[in-house]
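Quick one: structure below, then a few questions.
In this view, the complex is presented without one of its protein chains, the others remaining in place.
A and B label the chains in the order they appear, each numbered from 1.
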Amino acid sequence: MSGVGQGNAGVAAPPAAWVASTREPGLLAAFWGRLRARPSAVVGLVVVGALMLMAALADVVAPYDPTATDWGNVRGAPSLAHPFGGDEVGRDVLSRIVYGARASLGAGLVSVLLAVSLGLPIGLVAGYAGGLVDGAIMRLTDALLAIPFLILAIALAAFLGPSLTNAMLAIGLSATSTFVRLTRAQVQAVAAEEFVEAARSVGNPPWRIALVHILPNIVPAILVQATLTIAAAIIAEASLSFLGLGQQPPEPSWGAMLNVAKNFMDQAPWMAIWPGLSIFVAVLAFNLLGDGLRDALDPRQRT
Amino acid sequence: MTGSTTRPPLLDVSDLAVSFDTEGGAVHAVNGVSYTLAEGETLGIVGESGSGKSVHVLAMLGLIPRPPGRVTRGKVWFGGRDLLALPERDLRRVRGGEIGFVFQDPMSSLNPGMSVAAQIVEPLRIHLGLDQRAARARARDLLDLVRIPNTKGRLDQYPHEFSGGQRQRVMIAIGLACRPKLLIADEATTALDVTVQAEIVALVQELRREIGMAIIWITHDLGVVAGISDTVQVMYAGRILERGPVDALFRDPRNAYTLGLLRSLPDLSRGRAGRKRLQQIDGAPPDMRTPPPGDPFAPRNAYATPRCRAEMPPLSQAPGAAPGHLVAAWYDLPALLTREAAQQGHTP
Partner (left out) sequence: MLRFLAQRLTLAVPTLVLASMIIFALQQLLPGDTATALSGEERDPEVIAFIRQKYHLDQPLPVRYAYWAGGVLKGDLGESIRLQKPVSELVIEKLPVTLELACLAMLVALALGVPMGILSAVKRGTFADTLANGIALWGLSVPNFWLGILMILLFSVHLGWLPASGYVPPSESLVDNLKAMAMPAFVLGNAIAAVMMRHTRAAMLGVLGSDYVRTARAKGVAPLRLILRHALPNAAIPIITLGALEFGQLLSGAVLTEQIFSVPGFGKLMVDAVFNRDFATVQGVVICTAATYIALNLAADLLSAAVNPKLRRA
């Protein structure tokens, strides 16, 4: 295949040079300063924070029980009592949006955590061991990347059975190869740096070089990719739920809400607008944050 | 210098200043550069990277990226017009037409996706209005001119199919395509092997005799300049520190920086016993975001006086030197060197 398969756009693997520079003291502060200097990144950070808070405090924030039906509010238009209106069985759309954040953000975080915790060690081994091991791992990721992300996730969800947990599992496994490849590329770049050569020459064992000298230097690149992959994972979870392969009713999920809403588009458009907007805002926020992190971590790549 | 003084110079640069806006503040790359160039004259401009030697000629022709680059003041008279005041459209007629360019790295300076013929034909069609057939025939003549063998078969090849020296010959063919009055060679031999360098220098000298254009040869290598120039100009931190006829400047340097550059050159003409240890110039060039108020070389100069650090000396005729040998220095270098030699004589 033609090279690296990084799911997200514009994520060129950062050059190795700045990697060494992040070791200098005070650079964390400088990084924070650069991040804060980018208004879009700050907006992303604030929105991500707010959404997480909303998900965590859903019990407090949501005005109603998200699964409680109210026959007086069936496809009810937005009102003071129900600002986002009611759904097809009279549940409060606002409350379902608030609780739905749990499924969306949870799926995004859990699946990326899974992908990183699988991909990072495998990529570390591939990049550091080289040779046959590396070759075998690369062919395997090639093969996995040849099956488009969502198709693989759908297939996995199909065989595992539809549930939110299985959706997370499917998304996480599908995203793993991206992290394997990114880690491997970063490790190879860093391993060629002089300070690693120096560490090797004074007799550090390979595991120590990998964990102490290389790993800390590739964390920034992984962090950027992870943030951007959370955005992709949120869309993927919503997609699976939209197809009915994620969160199962009556539990709320933005994707599943859209699936029902498309049948009532002309009578109750608010059922479609709010969940879609929520997905959009969450994904946008993670994308803004990821772009900002990338630029802040690597000032030379800035446009 | 060639040409009589009554004729106006081909190029008249006056008080040119260029800066680049960066996050850390404006970098003052060129700080008031003035000189003239006669028709047919070859001027060698010497300096280390960051001296402003390349930037100032690129800025003259609108070739620095803008932003962040900016010409902050000055005039550049060429053919009766101020190039800095010309609209981009008129400046394009000058670039590649009356003024040709040869850049440093012929690998990266030629378009990898275009055949050599297409790249040579381009200025011919733009500036001379030739049709494709005529331009192609002319391109072949140009490859002959720069001594590339078997030109017929090579016109439709791509840059990667040429050797480094041949690519630089192609660059020269492009630079000379429209018979310019001025050829600017920006580190034209820096990226080449030493033997190839000599070939290219010889080629340019021959072509100069054939075509008669003026040349500005920009380099960090005094050795190249010695062989090719009528006049040499030494630049440092965006200023001219010394300028004069090539023999006079080499024989009788008046600025400590020029002296430093000369002393860092190996002199192979002397016997092994007569050779001196090569010297290097200690220290680093100043931060051009906050240029020092006085002579920018003063901090690295053992001969500097307090006045050097406080006030920039003007570029003026060096006392007792050849006519046209200008220097910017508050100190009298020949006198200082004589005293030094005398002291060393007493304490061997």
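Operating definition for what follows: a contact is a pair of C-beta atoms (placed from the backbone, for glycine too) under 8 Å apart; a residue touches a chain by one contact, two chains touch by 3 or more.
For clarity, every value in this text was computed on a predicted model and none was experimentally measured.
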Of the residues B:H28, B:K53, B:R95 or B:R169, I need the one that contacts the missing chain. B:R95
Sole touch to the unshown chain from A:A41, A:L145, A:A191 or A:A233: residue A:L145
Among B:L86, B:M114 or B:I281, which one is in touch with the chain left out? B:M114
Can you list, in ascending order, the chain B residues touching the missing chain? 61, 63, 65, 67, 92-97, 101, 103-105, 108-115, 122-123, 126-127, 158, 160-161, 171, 174
Where chain A meets the left-out chain, the residues are 1-7, 9-10, 12, 139-140, 142-152, 154-161, 231, 235, 238-239, 242-245, 255, 258, 261-262, 265-266, 269, 272-273, 275-276, 279-280, 283-284, 287-288, 291, 303
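Convention: only the chains that are shown with their structure count from here on.
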Using the average of all C-alpha atoms in each chain as its centre, how far is it in Å between chain A and chain B? 53
